[in-house]
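Structure first, commentary second.
Every protein chain except one is present and positioned as in the full complex.
A, B and C are the chain letters, set down in written order, and residue numbers restart from 1 in every chain.
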């Protein structure tokens, strides 16, 4: 009974975000994650590693132990532990502690690089932060609704890249940096996304002509995903205003119960959605 | 009679996409095309060509024979063969098999590069894939409706490029990489599309001033095609919602026959188009 | 009387675009302008100038004489010649013939470059083409309506460039390519417009940090002009649809006189603007 009470309490704190304790826990967790990511980053700078390597190593172990405790507590308090373990965040939580433990057993000289790879994987810990934003859900939902149109767009970009890449491979040839079709495709992507490193550049007149067409293509087609996403955001914003109008809620803070003729939210002061013209006209 | 029955059956499988057999055929075709394109690509990498050149050559012939059979079957089962042959996809189908056959007759040492050109042309086979997307049609239709405004924009970009290109040719001159007006125009396109390879850069103070103006111009006018296409996508989305509202269909899955007061599609769960406010108000 | 008749006839052909003769004249003029621009461009390529210099020189004189005749005919047939001469296109017409004549008198060895400058000015001839598009007016009008907001945006970009430029001048200093504040501002514009030549790059850790902020700023604020212009295009398209609805015209081809319940234009087949919902509901 007491254990079940503790579990419920811990559940409210760790998984919930409504109580002050739950909010505090989330904030502490966010800052801890950011600090642990910063540790890995700083350790990758050669000069810092030479001077503070030991301190950073100790810090990394401290963070790992902390996150391990957190991981097991999360499993303990879950009503359905297996579901948590195999959920997206469960796997991310596991992946963000395992590498440090693995680095004990894999200590051969030739394995050093692999250990570094494992340690860097801990940076995925940062992905956990995504779950902390309500606003993010709206943005993600909007992008999600445009997914099929964006897929069509990306497919078009790939086809264009393959066609231009093959053309440039033939026109410029291996002796001018376009050593193979995959490398030429890499160059086309560098070009049509307007990144333009300049590590490979067209040198023949005909190659520069094709590049010009590729650049103008890239410069124009950026309008397509932008148009798709803009239309989706406007639709979403329409939908939310319609919803707010029907339920008499404030679009900004979600507060319900406004007077029908109210023009500003009495809670946050933002303008309310206009009543539909036909409703006011009838 | 039997032949005509076979033709009809084959027509349903090869040209149709509604039956399971038709869908299966399309999927197999897509993967075969992608594999054949990958073969050409891998063969262009010098290291892979040296080791696996023979295998890839054999694979290429296998794909060519397969596509040849498919091409003739398509002609055979078409109700109007000539129309198919001279259609866009008919020509693409032909172009994607011819180069391999031509490579037999053009085998002289000096012709090697041309053979490679012919073989690479087979990559256009990838264009066939465009026909497999319903969603693509909507995107293409929207772009098509904005074609005239985009043409005006591209014309403006060309005029700006010619004017800036001539100016830079005079200001920087041949000794700083701007060897001719066409090359200066190439530089302007590299600049206003914000690609910026850096193979040619302005070195005089006045040249850098003109570049700054060119960059800010390019950075600002990208807003024009984006604005045009966004407006068109929003119009299209409006039109589709209006259509769905009038016909009581779901915008997402196209399912008809919803109750007038239904708010979510009973087939896919997405929200339905709101009834027009005035209709509900009267 | 006869002269006045000829003037009127010529006026219809040269200034008008409605009659077949007027349309034909415009098309011939466009192609002549494009050819004359191509002549100047080709002449700037050193290899072509060496071989075909004389021919191109002759061609340039032929074009100049042709445009001179056209210019005087335009003055002759104008009802108010002075107004034409001092109009924008009148000045462009003059500027596009004067350089070739000036190149006769300025033949000193040290003046050669100036002559080339004068000859290149003829490329402004291409600006004449802008007048030939109806669709361009709509695009230009839309941009014009957003001019004040775009000016605010450009002012913001300039302030940001000056602030970041001064910071980078102090952080990186003259010995790393940031030789003066104006040059640092040039670098900032190269960076925030996402052109990124790479001729000057930050080398200190602090400089790279500031660059990162500058890049993210440039990457984000591109959304502002795009948003402004998109909103303006959507407003414009709304206005045109409203206008078409009120006058029963087709939005695409402008054909009036459709039946009130018609859904597609009987002239071009495009969908008509929907009647306003409230009108159909009452």
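The rule is simple: contacts are C-beta pairs under 8 Å (C-beta built on N, C-alpha and C of every residue); 3 or more make two chains touch, one makes a residue touch a chain.
Quick caveat, the model's predicted, so the values are computed rather than measured.
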| item | value |
| --- | --- |
| Full-complex contact with the absent chain, from A:157, A:171, A:216 or A:244 | A:157 |
| Touch with the omitted chain, as defined above, among A:45, A:69, A:102 or A:205 | A:45 |
| Interface with the unshown chain - residue positions in chain B | 194-198, 226, 230, 277-278, 281 |
| For chain A, the residues touching the chain missing from this view | 37, 40-41, 44-46, 113, 116-117, 120, 123-124, 126-127, 129-130, 133, 135-136, 138-139, 142-143, 150, 153-154, 157, 182-183, 185-186, 189-190, 192-199, 222, 225-226, 228-230, 232-234, 236-237, 271, 274, 277-278, 281-282 |
| Chain C, residues in touch with the chain not shown (by the definition above) | 148-149, 151-153, 155-156, 159, 162-163, 166, 169-170, 174, 179-182, 185, 191, 194-198, 201, 205, 208-209, 211-212, 215-216, 218-220, 222-224, 226-228, 230-231, 234-235, 239, 242, 276-279, 281-282 |
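Just so it is clear, only the chains that are shown with their structure count from here on.
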| item | value |
| --- | --- |
| Chain pair among A-B or A-C whose interface repeats that of B-C, sharing over half of the contact pairs by residue number | A-B |
| Interchain centroid distance [CA atoms averaged], chain A/chain B, Å | 28 |
| Chain centre separation (chain A, chain C; CA means) in Å | 40 |
| In chain B, residues with contacts to at least two other chains | 153, 182, 185, 194-198, 222, 226, 228, 230, 234, 277-278, 281-282 |
